[in-house]
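In what follows, a single structure is set out as structure tokens and then discussed.
A single protein chain has been omitted from the complex, and every remaining protein chain is retained in its original position.
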Amino acid sequence: MYISGIGIVFTRGRGIDCFENALKQGWADPFWTDSFPAYRVSKDILSDKTVSKKLRRADKFSKMAVLSAVDAYKDSGLILKNDEKLGVVLATAFGPHTTTFSFIDDILDYGDANVSPTKFSNSVHNAAVSYISTVLESRGPTVTLTDFSYPFQNALLLADSWLKEDRCEHVLCGCVDELSAVMEYACKIKLKTAADGKIKPFMFSDSPVSVLGEGSVFFMLSKEKCENNYGNVSQISFSKALKNNPDITIIDADGMAGDESGYEEISNNGLPISGYSPVFGSMIVGSAFNFAAACLMLRNQLIYKCPVLDNNTNMNLCSTIQDEKICEINCIKICRSKKYSIINIIK
Amino acid sequence: MKVVISGIGTISAAGFNLEENLNSMKNGKRNAGLVSLFQNVLAYPVLEVKNLPEKMEMEGIRTFYLALTAAKEAFIDANLSMPLSGFNVGVCLGTTVASQLNDIDFYSTFRKFGNADLKAVERFLRGNLSEALAHLIKATGPSVTVANACSSGTDAIGIALLWLRSGICDMVIAGGADELNRVPYCGFGSLGILSKSLCAPFDKDRTGLNLGEGAGIVILEREDVYIKRGGTPLLYLSGYGSAADSYHLTAPRPDGKGLESAIKKALSDSGISAKDVCFVNAHGTGTIDNDKVESAVLSRIFGENIKYFSTKGYTGHTLGGAGGIEAAYTAAALKQQWIPASAGFISKGDQIPISPVTVNTNISGSYAVSTSLAFGGNNAAIVVEKV
Partner (left out) sequence: MEEVNKMNLDDIRKLLKELLIESLSLEDIEPDDIGDDEILFGEGLGLDSLDAVEIVVLLQRNFGLEVKDMNQGKEIFYSINTLAKYVYENTRT
């Protein structure tokens, strides 16, 4: 499964070039609200007069999704003649919850009979994909998935099966999640917030620190290798036993999924290890952003330095940006249950 | 490699299990009434599941309880017992309500005081439908929840089919579930598509849908796995198709191209043609737009003699549960070789090209199709095969 395009909307802006610059720059201060840090996506990042008027009613969640999906499509350089050949898979942990709460505001403020139908329509998880398929005039298969552990991995798995079964020739596969006041309130209590605004992926703590993020990443995935190519997803596994020696291992440690001590044994084998969550924030869909970093590394043959290096074991961290021959990267996520997931990408 | 439907379970306003559901349909029993589950001022009829035990598992996540009830029936039907050790089992369920944190009391307190008891949040975080079921039964295969609005259940079953074909698991518990909830109730009301009377799918005087709740679960297995554990295959899930309208956030595409594409893909995936299909379990919500588009597509693909019906007159529109419940009904109908009358239908008028069946009808044949059209324009169809 070839990665032929990437689109991204995150705290520092929009576009794969913007993301690459952020990886080169390293860690940057999050937005602070009453000493609570978060990597928010500001409104101006989402303003775009060229994307069709069909987005007029869309909420922030859908806008992030559409912009990154459209960017991934454009990045691929492909122009698809048959409108049934493109599928869309979107995975999310919490969906457009800001709009759900806004709709509940309507119920509480105006009563059951005076609520906004537009808000309701936007509050369903699959609204974003509806906008994407309408804007791109795409009539292939479309699915929205929701998962609190491995949303991105599940999305990749589904995209892979669609391509293998020739249900489409390309799939726009991506993840979106957003912040809201309710979420921030709950996370302040249930998670440990990094007082200095720095996620520390390599402390392998059983109660790691987090800095919430939001955003969207989409990948154009293709059955055949295209002119624009970042790499090839060769395996998506949910077991520990992936017998390979990747050039780099990227871990999804970000303080969001509980106990991170399980990552320690990965670092023990001495192979280079990295993790970029301090650039984009703590998200259940963070895997997708780390995967984007992996794609850039493979294409550019460049290792980006870990944005936050704090650690207390002797491990081989990517501590400087360097040109390097990179053939294979593993992206690993471990959730509370100690269940593993590994995505293997090759050049 | 064929995929067997080894077990079926369903719960809805029509009954607590498959047999009760089928009996309600056989007898034309429609259990609609006003909302009793939550406070509201709208008077649209709904189809609630009555008399659920008060102390429900998972501390009252109603959707999960409905799913679990149907799943338990399906396990028994499939001759499976807990724990499901020795098999690599996946879970793929569709839902809409359970994927949202829509606890109004919690949010009302939070917005007033800036803080609130986090019980509702914790319940939500434990309640991703597929994840919760997988955790409960200690399933070790893939699990993901499908949030594709009204086609979630059908898409979940389709995804399960793909998982099994690709060999990443031996068995999948698939389907969908949704509880009746004030948020979609108000939401659909605001869209003007709830009927003030009992819904009448495909009828010329139809005025909208009735919301319902329930769950439909099918156990899907690789044929070799099923035979190895002593099963004799009777029913197969032989095909799945899905396609987007690319048209509008709420209205279905008037020319029905998306649904047409989904059905044709399902038929082709199954290796059959339209003439091999002996009946279609339609989405048939009772709205002006859905029924108009869907009946035109069915007529175009299957011809004017196709037997079709909607069961939403008996269950209401169960949103994420619809695809699961209707897959269960389709499999059962094929097995028992009869289909129910399309409840609520009297006459078709000019807009609808072909009438659904008006009496319980015996059928003979090996293939049936179940269709789903979702809010947001996704269309899905599955093909069920009987040996």
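Note that the chains are named A and B in the order they appear, and that numbering of residues resets to 1 at the start of each chain.
Please note the rule applied: a contact is a pair of C-beta atoms (placed from the backbone, for glycine too) under 8 Å apart; a residue touches a chain by one contact, two chains touch by 3 or more.
All values derive from a computational prediction rather than experimental measurement.
For the chain excluded from display, the touched partners among the shown chains of the whole complex are A, B. Looking at B:37, B:198, B:251 or B:363, the residue that reaches the missing chain in the full complex is B:251.
Touch with the chain that is not drawn comes from one residue among A:121, A:210 or A:229, which is A:121. Not every partner is drawn; the one left out touches chain B at residues 190-192, 248-251. Residues 49, 53, 56-57, 110, 113-118, 121 are the ones on chain A that touch the missing chain.
Operating definition for what follows: only the chains that are shown with their structure count from here on.
The touching residues of chain A, counted against chain B in their complex, run 57, 83-84, 88, 91-92, 94-95, 97, 100-101, 103-105, 107-108, 111-113, 115-117, 120-127, 129-131, 133-134, 136-151, 154, 157-158, 160-162, 164-165, 167, 181-182, 185-186, 189-190, 238.
Those residues of chain B whose C-beta lies close enough to touch chain A in the complex are 40-42, 96, 99-102, 104, 107-108, 110-111, 114-115, 118, 121, 125, 128, 130-131, 142-149, 155, 159, 162-163, 165-166, 168, 182-192, 242-250, 257-258, 261, 265, 374-378.
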